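Notes to accompany the following structure.
A single protein chain has been omitted from the complex, and every remaining protein chain is retained in its original position.
Chains here go by letter, A and B, matching the order in which they are written, and residues are numbered from 1 within each.
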Amino acid sequence: MVGRLAVSKTYKLYIDGAFPRSESGRTFAFTSDDGSVKVYLSRASRKDLRMAVRAARAALAGWKGRSGYNRGQVLYRIAEMVEDRAATFTAQLELGGRPTGEARKEVEETIDLLIWYAGWCDKYMQVIGNMNPVAGSFFNISVPEPVGVVGVSAPSAPVLRGLVAGLAPVISSGNTAVVVASPAQPMVAITLAEALATADVPAGAVNILTGCPEELAPWLAGHMDVNGVDLSGVHPDALSDLEEAASHNLKRTGRWENSDANLYRISAFTEIKTVWHPKGR
Amino acid sequence: MGNNDALAPRSETGVPLWEYQESRENPDLAAIRDRSGLWINGEETEPLTGKWFLTIDPATEGHLSMVAEAGPADVERAVGAARDAAAGWAAMPATERAKSLFRIARLIQERSRELAVLDTLDGGKPIREARDMDLPLVAAHFFYHAGWADKLEYAFLGTEPRPMGVVGQVIPWNFPLLMAAWKVAPALATGNTVVLKPAETTPLSALRLAEIAAEAGLPPGVLNVIPGAGATGAELVGHGGVDKVAFTGSTQVGKEIRRRLAGSGKALTLELGGKGAHVVFEDAPLDQAVEGVVNGIFFNQGQVCCAGSRLLVQESVASEFVDRLRRRLSTLRVGDPLDKNTDIGAINSAAQLQRITELVESGQEEGALIYQPPCELPERGFWFPPTLFTDVSQSHRIAREEIFGPVLSILTFRTPAEAVERANNTPYGLASGVWTSKGSRILWMADRLAAGVVWANTYNKFDPASPFGGVKESGFGREGGRHGLAAYLRGVG
Partner (left out) sequence: MPPTDEVMVEERVAALSTRSIKREAKMWALRAAISMTDLTTLEGMDTKEKVRQLCHKAIRPDPTDASIPPVAAVCVYPNLVGTAAEVLGATSVRVAAVSTYFPSGQAPLDLKVAETRQVVADGADEVDMVIDRGAFLAGDYVKVFSEVATVREAAGDACLKVILETGELGSYDNVRRASMLAMAAGADFIKTSTGKVSPAATPAVTLVMLESIRDFHRSTGRAVGMKPAGGIGSAKQAIRWLVLLNETLGLEWMTPQRFRFGASSLLNDLLMQIRWLETERYQSPDYFTRA
């Protein structure tokens, strides 16, 4: 079964709701741990990344303009679609060398993580934001808002849950995302993209690029129209250069060592907006 | 009633005059000493550099004090003192930490007149603002944060907050003591120790704050103040013993710090520049909007990161509004910052005056129309009159660059969507103002303005309970409120 999965399909990029090949025509090969399966995937170029950022920017107003309730429904729908493909994900993780039991567990944890974040979509503002008791006759409220377009560098392990642990908090608050998948098992990223594409995620709200993160991450970190980057997936040695690249437009940066459920991964890519208004007759 | 008319004082040309007479605060209250050393480990100390620099009164160019300049060895000493004090301060019962801050707040209140005069002399701001705005907020910041010190576990659900350790803080010259309070109060309340570098043109009140803190019983090394210029600041933020850096200042320097800290793992918050937009709709409370716009751009001579330096006024009321604004400008009183009736004081430094002058010249060269009310400026010191530009286009430098002076650029718009587009068309995103009497439009605008603070039907309001800070290139992190605490705590992000 695994062999058929691996050879029967072309794994392409996920940009603006579509599945194009890299504009460069480049591909790279993924070979399973035991060498039995070899799959070709698109190797995204910096121009693909640029297109992905453009799509994410275009999708931003619509996605963040939706109600939290609606975004929660979409995230829940993603969980349903991942559950539906659980066998595929499990098989792909196994190809990456995960023992069967662990692979299955990772898929289940990923689904649960999605549901956890789905529930936050219409609640995080209540927990992260608050009224402020200022002196004087003023109404004063602080609310979190999405920062905008966020790049997510997904970690290599756990490859599926790690990707979702980066992506889900980013989109739950209304950001749109450009994900650079880990080459450790890049097929799961594209299978996830297929789940997203059928889960009512609007085109462009999530874009997923496969290829060489070392090549893509500097362009992502340096892109002046990207507002934040989750650098959890990058090698520690690369962090300094990437944070420096991010300084040009003062991107919000974050890096997490685990893929646990974490409310503060949502707040990391939000901005607190504080609104004042007098209270008078 | 004819004979009553004779009462009105008149000028030679017969115009009636009622000039408020000078009502000058006593400069001696500031009790400035000839030499002001570094403050390290609970005491004043000579700089190892052996270097001293002069701080002057920008209103008179008169000498105030020779101030110690901290070099690398002094930074080392200060960070060392803060490191040594860190464990004890963090381990102190939180209630005791709280009481230390409460005591500092009280002493600030008791000495607020002295501190107001000190900031006015060192920085050039009107005593009215120092007295009525800066000092009450300074005390309020310590009071507010004092109360948080033993309640941090309630501030962030599901976390176990811990102090960062040693915090390096660099502050600007526009609100010398208030910026120190914004930085120091939350850092201490959350159990950190501090090395603070005040701006080179306004170092005196931060040093005085350190003395006050010691008087209040703050343990040695918990708060260290090391004056100096950019090099001292760079040394401090780059020091390996500093766990967290908080900077308020220009976007350019903020980016340099971000680059410098890349990959270091140090926590960082930046409160940087802005190009705030006031959006005035035709249904606005116009007279209050005029006050808000005046306050937004002339408060502290416009040397405010969140200054409302762009006015976007709806075309249908543009000429009327500008007319009201001009009349109002003519009542502004520019001059001696120590005079209690002064509205607009001195520009902080010759360098800042030069920058303002240069940008205003560019505005004229690029074709914008300048208006300055007639006003006499003192001969000595650094002064710039309140200035309006009309016929400004979005591409003019005065509409894009932060001037940090009393200069307002006026543009018009027709629809709410156009107003949002213009207001957001800048790399900055610190603060915006909206003036309209339509509630639903206020909320619509507030949702769309890219800014950390939106003042609706008001402007330049500050409160220790209210988070302040920007988006985009205006920086990241918040100061004040529950959100401001996060910047100084581990385990809450």
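Just so it is clear, a contact is a pair of C-beta atoms (placed from the backbone, for glycine too) under 8 Å apart; a residue touches a chain by one contact, two chains touch by 3 or more.
Model, not experiment: these values are computed from the prediction.
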item: Chains on display which the left-out chain touches in the complete complex; value: A, B
item: Candidates B:E114, B:E291 or B:D447 - the one touching the absent chain; value: B:E291
item: Identified contact with the non-displayed chain, of B:S23, B:T95 or B:Q364; value: B:S23
item: Interface with the unshown chain - residue positions in chain A; value: 136-138, 278-281
item: Interface with the undisplayed chain - residues on chain B; value: 1-5, 7-9, 15-23, 128, 132, 283-288, 291-292, 331, 340-341, 437, 457-458
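Keep in mind that, in the parts below, only the chains that are shown with their structure count from here on.
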item: Gap in Å, rounded to a whole number, between the CA centres of chain B and chain A; value: 38
item: List of chain B residues in touch with chain A within their complex; value: 140, 156-159, 251, 254-255, 258-259, 261-264, 270, 272, 427, 442, 446, 451-458, 461, 463, 465-469, 471-473, 475-476, 478, 481-483, 492-493
item: Residues on chain A engaged by chain B in the complex (per definition of touch); value: 127, 130, 132-136, 138, 140, 142, 147, 227, 239-244, 246-250, 252, 254, 263-264, 267-268, 271-278
